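With one protein chain held back, the other chains of the complex are shown just where they sit.
As written, the chain order gives the labels A and B, with residue 1 at the start of each chain.
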Amino acid sequence: MRYIEQETVVRRMNGRMIINRLFQGLFLFATLLALLALVILLYRIVTQGAGHLSLDFLSNFASRFPEKAGIKAALVGSIWLMAVVAPTSIILGVGSAIYLEEYAKKGRITTFIQMNISNLAGVPSVVFGLLGLTIFVRALALGNSILAAGFTMSLLILPVIIVAAQEAIRSVPGELRDASYGMGATKWQTIVRIILPAAIPGILTGSILALSRAIGETAPLIVIGVPVIIQFLPAGVMDTFTALPMQIYDWSSRPQAEFQTVAAAGIIVLMAVLLFMNSIAVIIRNKFDKSY
Amino acid sequence: MNTATIKTNINTAQPAAETAQQVEKDSVYSTRQLNLWYGNNHALKNVDLEIGENEVTAIIGPSGCGKSTYLKTLNRMVELVPSVKTSGEIQYRGRNIFDSDYSVEELRTRVGMVFQKPNPFPKSIYDNIAYGPRIHGIKNRKILDEIVEKSLRGAAIWDEVKDRLNENAYGISGGQQQRICIARALAIEPDVILMDEPTSALDPISTLKVEELVQELKEQYSIIIVTHNMQQAARISDKTAFFLNGEVIEYDSTDAIFSNPADKRTEDYISGRFG
């Protein structure tokens, strides 16, 4: 007596294979839908904004008249902002990662810091804005300066940089550490001369991706009161400023349809900056592709 | 019953005989009643060993017997593993290496190490060799040049790499990498060189080169080599210690160990009955 009838199995097999095909198609379709969204988004923005792009757009200040509106103050402001965010967040992030990976003893405190970092990564950016408003803008009286905004953004992207740097440090083979310690090197010498150089590609790639998140963030800037219409360039970190996403937000929320074109042009500039930063990250990743 | 008598023999009579033999030669390391635990795992048990100057001492035994652990204890690298505890003492040139005022960096500056897998730094060959001198404060380029050349010659690899000193050390073969690592250890002119199965990742020809090198190096250095390859121990060492389950079963001249082992377990191991 046989429990399994080969014929029944074969008969059913056809149906099962059709279902398999069907769902494969469905899954692929859904995946392509996501890609389609990206294509439409990019296409729309380029077709809307390309017409307004010009050298004047880059070199003009904001204006009440759409045709005269330019992005100079925002572009320069964003660069200023990055000049504060990049060193602050990278020093804090890499320092924390070194501490957690190389010095901290595995125990409650380390687990706590680690848990805290992953929770911090999930805090909405607008809440970081409230932190910046209370601590940097008011308590430390930095006002709505580049420094206040820069510190706020640094804290916002800090978890991302810490995690990226930790991964980069962890991927340095233990044998290299052993070799260095075996030569009588101290811990700090080993970190500075062996571990960090080997981890730098990963650290840089992660940091650039984190910075490109910071350059596109809007909500914290609004909350700490970064203005939009600015007719001058900042001269120092204590000056007030505006940034690309702030400017785009302002243009997008204006009722006149012409300003939507201006906003789209601003988005193209922002996306170009992001593309530039990401290509640097890719180049670094490829150039330093693991030699060990 | 048999084993029990032998065991007492090892723990008492053997080291005594050893010390007697050692009178004419200085000992570099003398280990007394060394015990080591990884957490609750008792990895080394009452180890007593005297290691002679300008000799090659081989440490053999099946995997997990504690031979690598013992080697790593000699320069305290074993302490990089969390939860390691030790008791007993290891005298290096008359000083207990576990003394609180003996810095591990100082110890490791005197005692070089070569690892199982070639582990050059992802830097140029030159920077690999100059690493040790540099971290210890030697910055003069001319002196560094001299040290690099001398060390590479010492490791018998100068002729192969002298034109590519600025190339990444990962660009050369595994056997060459291992000799670069030996040269790197030589660069600070250590007193002792510890080798942890240095040829286990190498092909036979590279292995032969490293073995020849060990023979040359013993003129100037005391070498302690861990190996799972008994033929290798027989070929290159003067003394051999056989470890089993964290204990030293037998320690004698290599000739004696391989031709006339005193312990049944040593005999079983070297005749390939286990391991």
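Here is the rule we use: a contact is a pair of C-beta atoms (placed from the backbone, for glycine too) under 8 Å apart; a residue touches a chain by one contact, two chains touch by 3 or more.
In this text, contacts and distances are computed from a predicted model.
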item: Per UniProt, the name of the complex member that is left out, chosen from "Na+/H+ antiporter subunit C", "Phenylacetate-CoA oxygenase subunit PaaC", "4Fe-4S dicluster domain-containing protein" or "Phosphate transport system permease protein"; value: "Phosphate transport system permease protein"
item: Absent-chain contact - pick from A:16, A:68 or A:170; value: A:16
item: Absent-chain contact - pick from A:82, A:131 or A:284; value: A:131
item: For chain A, the residues touching the chain missing from this view; value: 9, 13, 16-17, 19-20, 23-24, 26-31, 33-35, 37-38, 40-41, 44-45, 48, 91-92, 95-96, 98-100, 103-104, 112-113, 115-120, 122-131, 133-135, 138, 155, 158-159, 162, 186-188, 209, 212-213, 215-219, 222-225, 245, 248-249, 252-253, 260, 263-264, 267, 270-271, 274, 278
item: Residues of chain B in contact with the chain not shown; value: 105, 109-110, 133, 136-138, 143, 147, 150, 187-189, 191, 220
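FYI, only the chains that are shown with their structure count from here on.
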item: Residue ranges of chain B in contact with chain A within the complex; value: 75, 77, 80, 82, 104-110, 112-113, 115, 117, 119-123, 131-132, 135-136, 168, 170, 181, 184-185, 188
item: Chain A residues touching chain B - in the complex, by the definition given at the top; value: 105-106, 173, 175-186, 189, 193-194, 197-198, 291-292
